[in-house]
Every structure is written in C-alpha cells, then in structure tokens.
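Of the protein chains in this complex, all but one are displayed in their positions.
In order of appearance the chains are A and B, and numbering begins at 1 in each one.
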Amino acid sequence: MTYARRAWIILWKDLLIERRAKEHANALLFFCVLLLFLFQFALGPDRDRLAAAVPGLLWLGFILAGLLGLGRSFLGERENDCWEGLRLTPGDKSAIYLGKLAGNCVLMTAVEIILVVLFGVFYDVDLWTPAAPLALVLALGTIGLAAVGTLFAAMTTQVRARELLFPVLLLPVQVPVLLATVSATQALLLGQPLADVAHWLKLLAGADLVYVTIGLLTFEFVLEG
Amino acid sequence: MTRALGWLTVLGLVAGLAAGFGYAPREAVQGNVQRIMYLHVPSVLTAYLAFVLVLLGSIGYLATRRAGWDRLAAAAGEIGVLFTGLTIVSGSIWGKPTWGTWWTWDARLTSTAVLFCVYVGYLLLRSLIEDPEARARYAAVVGIVGAVNIPIVHFSVKWWRALHQPSTILGPERSPIDPAIGLALFVNWVAFTLLFAYFLSRRMEIARLEEQT
Partner (left out) sequence: MPSNWGYVFAAYGIAAVALLSYWRHLARRTRALTRPRPAAKTRAA
C-alpha cells in the first residue's frame, strides 16, 4: 500500500466518521455563532471599534475554534482503543500524520469559511472584495496552525490535563503565525495589494514548511507507546 | 570538577560586578540605569545557549535513546526558563525609568516573553508525564519545535513591531559603541556562561541520581 494511499485512508475515515456523526461540525458551527456574540459584547456597540478589530477577532476566532477542534484530533482513536491499531500500521507512520493533518485542515477551513461569512454579515465588513488574497492568507495560516496542532494533539491525548496542556503548548508556538496572519489580513482589508504583504506570506510559507517537516519527521516518535 | 567550576563562577561574577559598576563608565544618555544591561544581555544570551542545548539534547535523545541526552535537555530547559525570566524582569525594570512604563511590546521583550511561554510549557509537559521514556520522547519533540521556532518568532515580532512603532533610537536595543562598555559586557557574559555551566552540571547530576532511585 503506497504512502499516499495510507494518508488518504486516514483522511477519508475521519471525514466519513464526521459526516455520519456530525457531532464536531454542529458544535463548532454553534461555537462560531457564540464567538460572534462574545466579541461584540466584549468590544461594545461602537461599530468602528469593532470594524478596526476584525482582523484580530477573525484569527482569534479561528484559534479558539482550532484549540477545540484540533485538540480532539486523536480522541476518537484513543477512546475507541484504536491507538494500538495506529501504532501497528506497517510502513512510514508519517503517512498517518499527513492524513490527520489534511483532515484537520479541512475542518479548520470549514470553520473559517463559516466565521468569515458570519463576520461579513453581522459585523458589516466587506470580506468579499479581498476574498482571493484573503483565502491565501487563510490557507497558509491554517496549515501552520494545523501542522503543529496535529502533532501536539497526538502527544497530549495521552497526557494528564490534556485540555489545559494542549493550548499551553500550542499558543506560544503559534505566535508568529498569528502575527503574520493578522497583519496581512489587516492590510488586505484596508485595500492594500497582495504585493504589500508578500513578506508576511513568505514568512508563513516558510514557517509552514518547517512545521510540516518537523511533524513528518517526529510523528513516529509520538506514536510509540 | 563541579566544585572548581563553582569557584570559577564566583570569580567570574565578582569580576563582572566590578566591571559593570567600577570599570564601565556612566552612560551619557541613560545614566546609571544602563548598567542593568550587564545583567540583562548576558541573561538573554545564556537563555539562548540553554535552548540550543535543549535542541541538541532533544535530537540526541531521539537519535540515540540514551538517557544522558534527555537529562541535558531537561536541565538546560529548566535553567533556560530561569534566565529567560531574569531577562524579562531586568528588561522591564530597565524600561521603567527609560521609557516610562514597566512593559513595552518592543521586539526583544516580546520575543523573550514568547520564548518564556514556550519553555514553561516544555517544563509543564515534563512534569505531567511520569513514565521516563514517554516523557523524554514527548519533551524531545516539543523541544525541537520550540527551538526551531525561535528564529521564526524573532522575525515575525520584528516585522510586527516595525508596523506599529518606529524603532526607538535610544533604548536597550542599541549596541554599545564605547569599548569600555563592550568589555564590561563581555566579562559579564563570560561570568553568566560559567554560572550556566555550573548550574547545568549540578542539575544534570540531580537528574542522574533521580534515575537511580
């Protein structure tokens, strides 16, 4: 069985489980709606203040949703005693990481689309005009978040206080991604061309490459035991 | 051996204090507050040294599975957090009379704060896993991610800062030009490195003893 096929099987399995059970998707969707309220109430009725904060709030929303969604990446395997099955898979274990990463990216992208739409509607922000470059920033940021998130999720699934440890480990590492994506998003929403944020995009691309590479190289060590 | 290192460290620290307070001149613009730099800069350099060693220990452990590498990573991580904390506190105290506030989101302080959080998380992870083998493995992965992330954090924070505020002409980031200041800085840096080596040696010994119980 080829490497790509093994990764694909993991992705397909997770998507199938999600489609049948729908627990994750519904809860996360509702969580996004709640975030909308949370941010509005935290910042007060001033429309301009909210509009100015949108880039940060958008990514804050992604990260909060990401912490919930990513942290549970391997919970299914853990709770259903499938961890051994993962461990005993023949061949390169990093295929599992890739499959899980792809699944998480799909999940995160769904959340992002929902949040972007909700923000556009409820906060009266024009997210349609810069849609294409914004999508690029979203994609790069998502990969960065999911790459480290998937790796750490595999680790913390087996540790005490996992709900606390996962964010504590993930958030400091994600600071560069957050800074880059928020800065780039802010520039794009102000109407600046993509060329102006090229350095941020390069940083994100570089960081993504580093994170995914480390994930691929070290996942087998996380999977043991 | 560690004893000798300990005494050498004391010597170094005394020399460092003498250099910082006696030999180095009063800085023209900031006054005596600038002397905190002899504490602040060696602290951050030592912290970086520590985290490089965490990286080495982490890679070494995953490559060889020998516990010695993990002991290195654990010890270096703990001491690194200590010196990072010192860097932040000294930087903050330096900032108050210089810039008027206890905290500014300038590039170095922000990066250092992020560094601090990363490695506190590292220590937290270690404290939550009892099985030594799993602990070493997981810590190694986090140690590698954390260390490799340092330059990425550095650049992102630097560019982020450039967006929001022009870099201050004065302030701790400016490199010293006066050779006397440079020498005092060097002496203190050597002293701190010796102190780090001494702490590392003792902390690794403790880890080794703990494994035997």
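Methods note: a residue touches a chain if its C-beta (ideal position, glycine included) is under 8 Å from a C-beta of that chain, and two chains touch if they have at least 3 such contacts.
Everything quoted here is computed from the prediction, not taken from an experiment.
Q: What shown chains come into contact with the chain that's not displayed?
A: B
Q: Based on the whole complex, identify which of B:Ser58, B:Ser90 or B:Thr104 touches the chain you can't see.
A: Answer from the full complex: B:Ser90 touches the omitted chain.
Q: Could you pull out which residues of subunit B are in touch with the chain that's been left out?
A: Residue positions of subunit B that touch the missing chain: 29-33, 35-36, 39-40, 43, 71, 74, 79, 82, 85-86, 89-90, 93-94, 96-97, 126-127, 129-130, 132, 135, 195, 199, 202-203, 205-207, 209-211, 213.
Simple rule for what comes next: only the chains that are shown with their structure count from here on.
Q: Which of the residues in subunit A end up touching subunit B in this complex?
A: 148, 151-152, 155, 158-161, 165, 168-169, 171-173, 175-176, 179-180, 183, 199-200, 203, 206-207, 210-211, 214, 218, 221-222, 224-225
Q: Note which residues of subunit B are touching subunit A in the complex, please.
A: Those residues of subunit B that touch subunit A are 62, 114, 117-118, 120-121, 124-125, 128-129, 131, 133-134, 137-138, 140-142, 144-146, 148-149, 152-153, 155-157, 159-160, 163.
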